[in-house]
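In what follows, a single structure is set out as structure tokens and then discussed.
Here we show just some of the chains, and they stay where they sit in the whole.
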């Protein structure tokens, strides 16, 4: 199994609902450093899992849709707790759509699964991984 | 599959038995930086794998039982080589017990597997992973 991973980040404000969240119920924020991993059994004709340059651009584009925002005001996330786990899944879903639209090139449609990890600090992270169903 | 991970560290003295260990047969020590990963297929009702704050506290509590000790003197480890692999397993077992006692909350009982990684330096690490059987 081959994997290629690229890293970028985004910065948002949000708050959480529910006693379990303690002081994080207040409006605060986070920098998420994102590791996006692409996996496939074999490389493509160019010897790649996915083009690292295009993968980097695709990740930047996906994160631009979240960056410098107050997630409490985003219609898409209304009524949801935008936990690190939840956001890892949101980035995963958007990246699968990017691959499906062919934005990473035809060869990238051979990617079998993705793992998205969001580091919220030097001591905590969350990720979501799953198959790419196009 | 969702994962949440938290990081902490502990500092111990120990020595190893067996020629394979070379100079590490002498009494020496280590800082272990610990990454504890919790995994489950789906998040709980609050949108979490496990509460990061409680997970951090639980890890601190588990590591406090090892921290600032000479492991050669710990009855529990008598006659054992406390290799990094072995200690990763020891932390794993203790954390499963913590989840079983409900110390991470009822929802955390939905955690399906754990991975514990101990970094002994900037160039070496060991881990143990397995299912959580409560």
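Which chain is which? They are A and B, in the order written, and residues in each are numbered from 1.
The rule we apply is simple: a residue touches a chain if its C-beta (ideal position, glycine included) is under 8 Å from a C-beta of that chain, and two chains touch if they have at least 3 such contacts.
Keep in mind it's a predicted model, so treat the numbers as computed, not measured.
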item	value
Full complex stoichiometry in copies [only 2 chains shown in place]	6
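Heads up, the rule we're going with is that only the chains that are shown with their structure count from here on.
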item	value
Distance between the centres, which are taken as Cα means, of chain B and chain A, whole angstrom	27
For the chain B and chain A complex, residues of the former touching the latter	1-8, 43, 46-49, 51-53, 56, 105
Complex contact set, residues of chain A against chain B	18, 20-22, 80-86, 88-89, 117, 122-130
